[in-house]
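Rather than the whole complex, this shows some of its chains in their spots.
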């Protein structure tokens, strides 16, 4: 079932250690097939060098396992909430990549300091609040997804234009049109986080880039007037 | 004698350079066989690329060499103290990994800033005090072990829940149920130390993560209600 999607999700997962985003098993990638409403996700706590495409777990949007002999990632309910709410996205990634996680632990949005950021994220990368003890007790992973959605709604951020978030005290989630693009955005987020930290060290009084730079670069790569690439 | 344990300890030692924790010979891993009370440790000052399983030295808990043609690691008496006191642990690692060593040199506990930390360490990673001149003169390596134990006792820290320590002006020790898990915890400690340094750069006023986050993540991976992994 969904062999092609399983292969894509497997390969997207394998990009994480290759790109240096992952220590041990600290990450997971999923991808969804919108026709069946099933999504495919990495199993929980399996070493990347033992992972095979067949190990990928197939889930439905009610949280039931449809296929697979292994338990899905413990973060599966977070992915599920995002897939249900954001019907335009096809892939999701969670990592503990160190530069982005440091911003999440610091509890701060990553300001848009330059074109590297603006080429992919149309504004600051928001930092979602910590969960309350009640939210943690009730359904930690589900509520992690809900707090992400709350953040984007309250602040009026378009999740397609800003395909990533930091969860306070935890780490980043990114997404995209498919699993590969979600990983691509996770790599970009890590680079952007690293540059932002250094930018503030070099100039503690630095201001975000002007909106005209943000607009120029974002729309050079996205939308109907894009002219980057082939 | 203890060929399987020697092989495990050898492989755990070889993980240190592979994981980037080691420059030259700056580290050592040991593992214990609780039935015989013998432990196996890396020989002192031997290059990792010349090391073989047969080079591992077998010691008893009185500090006598039981088998091996080489001298054991100069830190052997520290390992010995920890094995005698902490009967639940099966492997110990010492490194000078740079991120953790910087915290040790700074003389500070690593605060629990997020879930990466809480997945493995149930609270701050404590920084044990420097030894006095008398303690150094009398028995430096033995007293290093005793000061670690003193730190955990005085502060009421469970060494199974917090499997690592920083020794002021020196560097980290970690441990685990066996040599492989001790190395795993050394890798995690280095990542956690790196993230904590960056977290404080990004937000100098940052506070530790709330206890509910610590409890959720630690017990998601440990204890009878754990649900991470297969």
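Letters are used for the chains, namely A and B, taken in the order the chains are written, and counting of residues starts over at 1 for each.
The working rule: contacts are C-beta pairs under 8 Å (C-beta built on N, C-alpha and C of every residue); 3 or more make two chains touch, one makes a residue touch a chain.
On a predicted model such as this, the values are computed, not experimentally measured, just so you know.
Novice: Total subunits of the complete complex, with 2 given?
Specialist: When the whole complex is considered, it contains 4 copies.
To be clear about the criterion, only the chains that are shown with their structure count from here on.
Novice: What's the rotation, in steps of 5°, that superposes chain A's Cα atoms on chain B?
Specialist: 90
Novice: Can you work out the whole-Å distance between the CA centroids of chain A and chain B?
Specialist: It comes to 33 Å between the two C-alpha centres.
Novice: Enumerate the contact residues on chain A facing chain B in the complex.
Specialist: Touch list, chain A to chain B: 23-24, 26, 43-46, 70-71, 74, 96, 98-99, 101-108, 130-133, 136-137, 140, 169-171, 197, 200-201.
Novice: Across the complex, what residues on chain B touch chain A?
Specialist: Within the complex, chain B touches chain A at residues 113-116, 184, 187-188, 191, 194-196, 198-203, 206, 209-210, 212-213, 216, 220, 227-230.
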